[in-house]
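Notes to accompany the following structure.
Missing here is one protein chain; the remaining ones are kept as they sit in the complex.
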């Protein structure tokens, strides 16, 4: 395990400190909790957005705290949902009277811990609601299972619901917008290498030099299957096709595209993947309104990428274009 | 070699296409050349900035083309300086009559090729000048050698000289500002792993599981020496101390800090490094005016980081705060 | 049997020790079909539990279980934190105010715990979760008591049933929790949560029977 860390037990604390020290104009950390909130929180009269989850996905979620996106981000241990207490503290710190929307990625742990925090906040009389992001098409959707995971598409939820809240919408409206994004965003990922949770010290799955993992999660969970490694074009095709199987995109429809690096894959490769993704969609008559290439929702030092496609309407386009000013995402 | 590419020979071409397709509102590619220019180039009356170098450092330099930074970026093959021809083409495409400043990283190849391009442009009557960035303190400065390399500190030159040009300064003024940044910026890097040039197919140097390389370049060049791996704090101390040995920073002086990831090192670890860098500088009474943590000047898929420190005065502070709007750098 | 509050604390401490001993084992089970942290999560949680119970006077077993549950909820995170946390907090309600409990109380404790996990996890039998160890154990315990077994015998049967349940998790597809993302690929692997549940039941049996 070759990492630039000091002690596996302190990575989350030190990372949050380092992030806060880098961007004090955006963020502050709640004393005693792994929670980052906007420097100016609470913002009176604005619906506040809180997200979070396990750490190891940086810049998610602390990097998205700022104008036009999140009000608070709760960091669990690496790849482990935070407990209800810090979520509850985050909610109290950012609530400016207009209520709080929790944006939760669909993992059993996250859902249960955020639900418990929501119950606690409700008992305090805070107007609070939540949405669950489940954009990962690698996992078959079924009412009999835990359902799909939330992955990089979550960043679109932060961006667009964040813009809606910034414009003064009420909690119900912000939730509806978030829900609309969730219904219209799909993602699919692949990995070239595994990653090592600092406290564990060894990788959760391993890949041979000629193997790649398809549909793996962003928590070191193994994916749906292994395959021989392919070219960037073949990978792009496989990811996009899996998304399009699940999503009805007619000719002329407009979409936003996110090519997300899992950490070790350089931008050069993400740009190459984007070229093919762009071609495939364009060939199908799908219009690409906006593209984001970078590292938005990573998985420690994993190599690989995910593709997210968000189907847009006029409202979503406008909200996507609204300014956002956070450490890791600016529009 | 596990990479998301199609063909080692086409990586630069495909990457530039993918980048242009992602950000058509910022960029266009010159037909037949590995050159990206601002969509609106040439901008009449504005001094134009052109930078470039070998590829493999993404988002440098194409990602910095846009308002408030570069007008043109020339991409050589991976880790190889571009030839004079595309540089010359870039210059012609962006010159809006107010002249062109070349921002060159101090590598023998880059310097010679940019110089030849400058000669070509001068013969065409273009008002052109250049600056050479040499921020890497790993390499001892000496009139007897090729001198120091240019690494991540170059991004500060793009940002600040770009702002100066955007504000309407003339070529001499822009050059002077660029020169001021160069004189006041120092960087130092380290690597945890090597990287593989796609066309070569194997790494240039190797590191054992317990080794790190200090002072390596961003082209897979081996560094000044190997050491046993250390904690993030020790690495931060070593890098900062090496910089401070070379730079006179009195109590109360203000600086900008860049914690640059070489590609595989996740943001989590960069934030942890920043925490210690911030502490060291603060302990010495040095004021941190602004911090940038991210991947600004990478080295293919290398793991590791560099620290850059830029000593600021009022002019540099103002120019640093000016808005920049490029695919990879926004202020 | 009749177990007093301070003894309950002792048993919980013993559970914590056994979890600690099996930390890597549980983590490896989770690595195969989850994210490889179940042992770490449980160990962290029970360490906090120990700390929280350190100065408890043992006068209210409901309080002991509530503290245990709250320590788990507040320190574990992930799926197992709220699940085991809820289990202990629900169990706490049925023995609130009691200074000592009998096997009948324990039966109700276990029933309440199961109920809590099912509600919190929105899960049922055969989904490859904790429930696949706990529900058979509860059933076996009830049956044994109904059929006149003594506490030790009944607990033994509960442990055996849990053991069979854990084995059974190897044969089924996970439809809840992280392992469900694997679909068919989850077959052949034991569920880590079921395994930790069996571990807890075993410790309780060992403590009671010796």
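Note that the chains are named A, B and C in the order they appear, and that numbering of residues resets to 1 at the start of each chain.
To be clear about the criterion, a contact is a pair of C-beta atoms (placed from the backbone, for glycine too) under 8 Å apart; a residue touches a chain by one contact, two chains touch by 3 or more.
These numbers were taken from a predicted model, which means no experiment stands behind them.
S.K.: Can you list the shown chains that the omitted chain is in contact with?
M.R.: When the full complex is considered, the omitted chain touches B.
S.K.: Given that one chain is not shown, which residue among B:13, B:129, B:221 or B:254 touches it?
M.R.: B:221
S.K.: Using the definition of touch stated at the top, determine which of B:7, B:83 or B:127 touches the missing chain.
M.R.: B:83
S.K.: Can you tell me which of B:20, B:41, B:113 or B:177 touches the chain that was removed from the display?
M.R.: Considering all chains, including the one not shown, the answer is B:113.
S.K.: In the complete complex, the non-displayed chain touches which residues of subunit B?
M.R.: 54, 76-77, 79-85, 107-109, 112-113, 116, 138-140, 142, 144-146, 149, 197, 199-200, 204-205, 217, 219-222, 224-225
One rule holds in what follows: only the chains that are shown with their structure count from here on.
S.K.: Quick check: how many Å separate the C-alpha centres of subunit B and subunit C?
M.R.: That pair's centroid distance is 56 Å.
S.K.: Any idea how many Å lie between the Cα centroids of subunit A and subunit C?
M.R.: Averaging C-alpha atoms per chain gives centres 32 Å apart.
S.K.: Could you list which residues of subunit C touch at least two other chains?
M.R.: Touching at least two other chains: none.
S.K.: Going by the touch rule set out above, which residues of subunit B reach two or more other chains?
M.R.: Not one residue in subunit B touches at least two other chains.
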